[in-house]
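Missing here is one protein chain; the remaining ones are kept as they sit in the complex.
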Amino acid sequence: MDSITVHPIEASTLAPQVDLLFYALLAFSFGLGIFLTVLVVGYAVKYRRGSKADRSGEQARNTVLEIAWTSATALIALGIFLWGADLFLERDHPPAGAIEIAGIGKQWMWIFEHANGRREINELHVPLGRPVVVNLSSEDVIHSMFVPAFRMKMDAVPGRETRLWFQTTRAGTFDLFCAEYCGTQHSEMRGHIVVQPEEQFAAWLAAAPSTASLVEQGQTLFRALGCSGCHGPNATVRAPRLERLYGHPVGLSRGQTVIADDGYIRDSILQPQKDVVGGFDPIMPSFQGLITEDDLGKLVAYIKSLANAGGPP
Amino acid sequence: MSAEAQGHATGVEPSGEFGVFVFLVSEGLLFSALILGYLVARLAPGADFAAGSRELSLPLGTLNTAVLLSSSFCIALATIWGSERSRWARLAALATVALGIVFLCIKGYEYFEEAQKGLLPFRDMSDRYPKAEPQHLRLFFDVYLALTGTHALHVISGIGLVGGIALFWRRLARPAHTLKLAALYWHFIDVIWVFLFPLLYLAR
Amino acid sequence: MTATAEAPDRRSYFAEGWNPAAWLLSTDHKRIAWLYLVALLAFFFIGGAAATLIRIELATPAADLVSDDTYNKLFTVHGIVMVWFFLIPSIPATLGNFLLPLMLGAKDLAFPRLNLASWYVFMAGSLTTLYAVIAGGVDTGWTFYTPLSTMFSNSHVSLAAAGVFIVGFSTIMTGINFIVTTHKLRAPGQTWFRLPIFVWTLYATSLVMVLATPVLAASLLLIVADRVFGIGIFDPAQGGDPLLFQHLFWFYSHPAVYIMILPGMGVVSEILPCFSRRPLFGYRFVAYSAMGIALLGFLVWGHHMFVSGQSSFAGVVFSFLSFCIAVPSAIKVFNWTLTMRKGSITFETPMLYALGFLGLFVFGGLAGLFLAALAVDVHLTDTYFVIAHFHYIMVGGMVTAFMAGLHFWWPKMTGRMYSETWGRIAAATTFVGFNLTFFPQFVLGYLGMPRRYHTYPDEFAVWNMLSSAGAVILAFGYLMPLCYLGWSLFRSRRAPDNPWDATGLEWQTSSPPPQHNFATQPEVTGPPYQYELPEIDRPAAPR
Partner (left out) sequence: MTIRAALLTYVGLLLLLALTVASTFVPLGAGNSLINLAVAVAKAALIGMVFMHLRRSGLLVSLTVAVLLFWICLMYGLTLNDYFTR
């Protein structure tokens, strides 16, 4: 690219809002910065030794002035804080009906999995205008998914799931970076987000090589790993059933009740002794280190799909 | 603050004491940071972190606490006798060192037993520990080793300090004063253990 | 002790004894300051050499000078050396060490032997880390983030961390020494509000040193324990939490930023009044704001973690507290500016550096507002915007202040004047070179270029090229003082006791000072900075 860029592309609903705050801050900073520069340079010239300036009536302190600029600074800071925080908290509220994609960071690549099982590496296709939630996890160290055009960034932390969402506003191909230093080839951990109009995206998704959907793959794993031996319908061992589990409250042996969300299911697979369901023995083995993040995502997807399955528990 | 404002008027003595306390603040924050690791693990929802506590030997832990409290008492006597220029001061300091060594021996024996059971990362735990789910135990013993290990290092340096003063008593310009400053450090190590003991041994 | 029969010793500390032992075993704070100065300058140029290689590599988008692994090791060395072996001790251990007793009218620090020991501990630690670097390097970044540093890095992490751990002890020793000295060894009549601002800022810095460094020690200890024994407190596979490391690390490392900048603020607070011939405007507010910064500096560390997986609520809390710290910083800037009003200003080298500091600190500080604003930080964090921001504060602010202070007190330290012409040229060169190097990085960050990138997409090429070009100028700016200051030691005119006609106890003794600083115990009778306009600028007597 030959021309000098000073402004990154805006391609999400969030981008113009962040830019508005950014440019407001820029205007304020330059205003104040230049005011102070003019003042310093002005004083330096005006009161240089031997100049004819009037030097009478000088003060060494002025409490009213100190209080005035202290409170002015505090008020302006408070205003910027509220603006930034308000915009930031939106990240906790993805719009309803967002499509969910699993994103996995791994030294040194990004793996994305769509709900129908289509996987891509270092590239992520998303439909234009639809809200997208990316559930991030990491296989090894901390990574950070960063899309400058969306003004959006979130760390992928090993051992837990984090989340970011965005809603695109223009079609095109945008940079995807890993922003958290993750080892030797950190700067090669780059990719693209391909934003396509809805129909094109649907066609792309459907043209997927005939792999099974995430849920189907999860079901296969569920049998292969032996989960169905205890949790399945014909199980002999007493283990909680998983139908209508996701999104519903679960009574624990400790007496508390939790809602079975993604994190709960994940933890129950990796650290089964942590939250034992009331009335059951803590006999489930841990799968920590035995399955990849990739497979874990499939299992969670399968268990989530059971939420609406089956009859009354 | 009146003596404060005088600046030079205050002698060297309070400088030393003040300096030691500032150092202890630093040390206190070191242990606070490590204990924060303990709190984060223990307060995490669900995990039965404290269960690891049952694997520790309560009798030995209690005995060791008593040993360390006794050593503190000893060095307190040493400072009293030191200010009275009594010959007993040096003996009490040596007794303190002896109790410190007893503490380390008991602690070492505990480590040995725990390593035998496969609870410490010195041996590969997956083979040694019989239970299928060592997850929480492992984290507990990680924290346990970090806390008690750092504390043991402090006991060792305390032994070096007090032992050095007792050995070179005659060659020091003001042995009683130096001992008084070292005693502050020793008591501090004791205070740290006073908190570690219930956190680790009595969590149950 | 008492100045009875003995004739006052007029021989300077600088002339007394030039064998190695007389320097290496001296407990004189002035000589220890020199030991630190020489060591720190060496580290500054080691860190600078690494930075030069980084900037050459980044001049083009492709990898053309070093491999990715070498690049990662270079920025790690640059970070570790500059932060722990230069910036943290820079002003406190050199100028602070030299001046604190002089400014208090004391013979030495409260614990002179501890002071000497701190230098040896510093050398032991820094050379340990340097050995780790020579033996193969460290590639974790200076932040040592887990689990990269504990589980995945195959480089010499333990050794490097051990070195930093040891240097931490030296920092704590200096902190204790300064705190006790300030409390106990002030001259008769020197009440707290008669202290120069430089002493206030050293005191605030020392508090931060004593309170923050042990927490760094704890986190490094746990990293080494993880690598050696497998103690997985930060290891998610054992149920530990990698974010806990970030909390502990930034609990130290954010206040550490104030260890770096506070003494710089103190230096500028000495220089601006002197060359404006005016008392420091709002002395008490400047003093309080130093203490305010030291306290608030501990409350804001979470702003390094807005996208780390920390809870949103915690993010909001830390953002709010981060904005609070803007207030005392702004107070200082306003007060410095008004100090110049109605003064009689001259532009010697220290003043030029101080004015440069003011400009760079203001713009660096304002960039901090962007990073404290949550939604904007999500975009800017871990990009070159952050790099530009903290280099404006630490290099533009701290190193410029260090240069200002070095030039200001050079006559006192050595008894020699340096070339004023070269001094002014160097000050201007660093200012221009600095802005050319780091301003483009603000733009790069906003465009989205992540930090610690060895190669980058072509769209960032132009700004990177500009930045690398600026770095060449900056390098010249820093090499120049090395030459003419070094030269001045041997061939230059002798300095008078008080070349700047400054107030402050340190100027009342000879240049360089005698071994015990003062021939007679000085007394303080009034507030600091009692500057008066020179005859030529004095207004007609008011009616």
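Labels A, B and C are assigned to the chains in the order they are written; within every chain, residues are numbered from 1.
Quick note on the criterion: a residue touches a chain if its C-beta (ideal position, glycine included) is under 8 Å from a C-beta of that chain, and two chains touch if they have at least 3 such contacts.
None of the values given here were measured: they were computed from a predicted structure.
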Missing chain -> touching shown chains B, C
Missing-chain contact, candidates C:42, C:59, C:317 or C:519, resolves to C:317
Full-complex touch with the removed chain, picking from B:44, B:91 or B:104, is B:44
From B:29, B:97, B:119 or B:179, the answer for touching the chain not displayed is B:29
Interface residues of chain C toward the undisplayed chain are 183, 211, 215, 243-244, 247, 251, 298-299, 301-302, 310-314, 317-318
Interface residues of chain B toward the undisplayed chain are 1, 3-4, 14, 17-18, 21-22, 24-25, 28-29, 32-33, 36, 39-40, 43-44, 58, 62, 65-66, 69-70, 72-73, 76-77, 79-80, 183-184, 187-188, 190-191, 194-195, 197-199, 202-204
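Here is the rule we use: only the chains that are shown with their structure count from here on.
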Rounded to the nearest Å, the gap between Cα centres of chain B and chain C is 35
For the pair chain A and chain B, the C-alpha centroid-to-centroid distance in angstrom is 43
By the touch definition above, chain C meets two or more other chains at residues 239, 241
Touching two or more other chains in chain B are residues 47, 135-136
Note: in the complex, chain C contacts chain B through residues 104, 106, 110-111, 172, 175-177, 179-180, 183-188, 190-191, 210-215, 217-219, 221-222, 225, 229-233, 238-241, 244, 247-248, 251, 521
Touching chain A in the complex, chain C uses residues 68-69, 72, 139, 141, 143, 145, 147-148, 151-153, 236-237, 239, 241-243, 276, 278-285, 306-309, 312, 315-316, 319-320, 323-324, 326-327, 330-331, 333-335, 337-338, 340-347, 355, 358-359, 362-363, 366-367, 369-370, 372-379, 381-383, 443, 446-448, 450-459, 461-463, 533-534, 536-540, 542
Within the complex, chain C is touched by chain A residues 1, 4-8, 14, 17-18, 21-22, 25, 28-29, 32-33, 36-37, 39-40, 43-44, 47-51, 53-62, 65-66, 69-70, 73-74, 77-78, 80-81, 83-89, 91-92, 107, 140-142, 144, 146, 148-149, 151-155, 157-160, 162, 175, 177-188, 190, 271, 288-289
